[in-house]
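With one protein chain withheld, the remaining protein chains of the complex are depicted in position.
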Amino acid sequence: MKPDSYIERTNRPLQFYAVLFLIVLYVPVLFLPLFSFNDSIYVKFPLKSFTFQWYLELLDRAPVWASLMNSIKVAVTTSIIATGFGIFAAKAITRYRLPGRGPVVGFIMLPLVVPGIILGVALLVLISQLGIRLSLYTVTVGHIIVCLPFAIATMIPRFEGFDKSVEEASADLGENAWWTFWRVTFPMVFPGVLASLLLTFTVSFDEFIMAFFLSGSDATLPIYIWGQLRFPQAFPSILALASIILVVSFILVFLGQWINRGAGAGSLESTKNT
Amino acid sequence: MTQENAFISIRNVNKFFGKFQAINDVSMDIDHGEFFSLLGSSGCGKTTLLRMLAGFESVSSGEIYIDGQPMSGVPPHHRPVNMVFQNYAIFPHLNVRDNIAYGLRRQKLSRAKRREMVDEMLELIKLPEYGDRKATQLSGGQRQRIALARALILKPKVLLLDEPLGALDKQLREQMQLELRALQRTVGITFVFVTHDQEEALTLSDRIAVMSDGRDLQVDTPTRLYESPVNREVASFIGTMNFFDGTVKSVGSDTAVINVDGLGEITAPACTVSLLAGDRINVAIRPEKFLLTDQKPEGVQNCVKGHLDNAAYLGERSHYYVSVEGISQPVAVSAQNQSRAGGTEDRKRPVWLSWDNAAIVVLKDA
Partner (left out) sequence: MLQKSETLRGYSLLTPTLIIMAIGILVPFGILIAMSFWTQVGFGFDLTPTVANYEMAADRPIYGALIKRSLWMSGMATIATVLLCYPMAYFVAFHVHRNKMMWIVLMTLPFWTSYLLRVFAWKVVLGYDGVINSALLSVGLIDAPLEFLLYSQTAVIITLAHAWAAFAILPMYVSLEKIDRSLLEAATDLGDGPVMRFFRITLPLSLPGVISATLLIFIPTTGDYITPALLGGPDGIMIGNLIQKQFGAVNNWPMGAALAIILMLSIAAIALGFMFSTMFVRRRIT
């Protein structure tokens, strides 16, 4: 299909709409960094002078550093476990004849759809009934459950993207299943694994609802921010903190998507040329 | 046939995709009620030309007239043409009946009338029991018929067919060729048919346009395309052809004497190209126009001696390759196996080739 054929010919109003859509999608978020450099404790126009003050103020806040470390601990653990389990799950789903595959996959993807609050209170109820104290560990368990579907969904296209016969060739050349996985399968799905690590790290790092119900006295960064939203005088430095988190998240997610562009997108890329 | 009374008239049409020129100054006329084929290898521009007739591709320059009306600026849904797509494009969410009735919506017909028309069509394509089938439950041949019915029910002035038989297996394809030809005679609509299969084009068409690299090389009846190709490209695209180099010695009123390398002096019939003495030209002879004999034949117009190089037995006929002194390529000869089996004969034995003057095709492009 040529780009200028009758069906796919240029549609100006639609192009205009698309650009407008992207602007509306991004502009509200961009106000956070904008006001984080504004030398006023009020978040309003007109802008006052430019300042780094709110960022510097963050450095002096011990709870910010503490909750940052908590978030990193949780997010690193979550991303490694979710991605690790996700590799095996994605391989099982794509490579083996599984009776009842549809319902099983649907079940695994459930956390993507179930309202966060329901998942959160259900886990809270379980944990309290087991007599376990709320801590960063309980938050991590909640995050693994939220992140596993993302990890699997990110890696499935990677496994689908290469031919099973490559693995069979390796077996034919005398490697056992374990070494076939490490020498053939893993290198081929590696971009998906890396993308999954980055994406699940970001999701966990930014996650609020599970952390809200499942964290004890140690707050993660989003919980800390939630607590500070009540204090108007803290607003500007929260803007600065939010800006940093947003920028870092955007970079990590973009990196993840970019690394994995051959796959999840792969299906998109291949349809493009038909 | 002239531009004024031609049913479809394509005038100096060009098509560019960016810098790539897909159609290069094509002009041709198609008659009313004709079965007209666009023949060429993939990428020759035949499908692009068909899509321009349908209106899916715009014309970069030039003009297409259908029934006297210029078509530029007319969107596909307002053109008096309908198309059968290469993959049939049967709507998967509709049943057979709704697929066939799809285009009738604009005609504001009564429900009963519409039903009657669809039933007629189902009868015509020999699928009367299939109206309520889902489109996804059909075989390739059935989908092809439904695509035909869906287009024909609108009684278009022109039916465009984009390699509609390409997806079918050989046996079904041959059967559908016959049905398609019969159907076209029944409905009397002008068919423009795109194919890369020369045999299919020869079987079906009243006239064929041979295309290559976006140009129309020759527009003619199947017989004339085969017997009198205008250039080497057409000659080699349709069937097998032997080519020889030669020099024009003298030109008469309706014959020309040509000195052909390896074959000697021959007298060619009048041809479409104008010749001057001293021109280097191409002479072409079809393999089946040669007569192969063991002895020097008596009383023939032309003959030459060679050695049998190779032979292939194909059942009803055999192919022979004969090397002749002064000609680099062995000459291909095809003969019916009327009395004896070929192919088993000794190689390298001397043989004689003879031919009539009428078999000679003179091509200008040497």
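First chain written, first letter: the chains are A and B, and each begins at residue 1.
The rule is simple: a contact is a pair of C-beta atoms (placed from the backbone, for glycine too) under 8 Å apart; a residue touches a chain by one contact, two chains touch by 3 or more.
Just so it is clear, the model here is predicted, and its values are computed rather than measured.
Touch with the chain omitted from the figure is made, among A:56, A:122 or A:171, by A:122. Residues touching the missing chain, restricted to chain B, are 54, 56, 75-77, 81-83, 85-87, 89, 91-94, 98, 102-103, 105-106, 150-151, 154 (touch as defined at the top). Although one chain is hidden here, its contacts on chain A can still be listed: residues 1, 3, 6-8, 10-11, 14-15, 17-18, 21-22, 24-26, 28-29, 31-32, 35, 42-46, 85-86, 88-89, 91-93, 95-99, 104, 107-108, 110-119, 121-126, 129, 141-142, 144-145, 148, 152, 199, 202-203, 206, 208-209, 213, 222, 225-226, 229, 238-239, 242, 245-246, 249-250, 253-254, 257-258, 261, 265, 268-269, 271-272.
Here is the rule we use: only the chains that are shown with their structure count from here on.
For this pair, chain A with chain B, the centres built from the Cα atoms lie 58 Å apart. On the side of chain A, the complex with chain B involves touching residues 2, 4-7.
Here chain B touches chain A in the complex through residues 17, 51, 55-58, 75-76, going by the rule given at the top.
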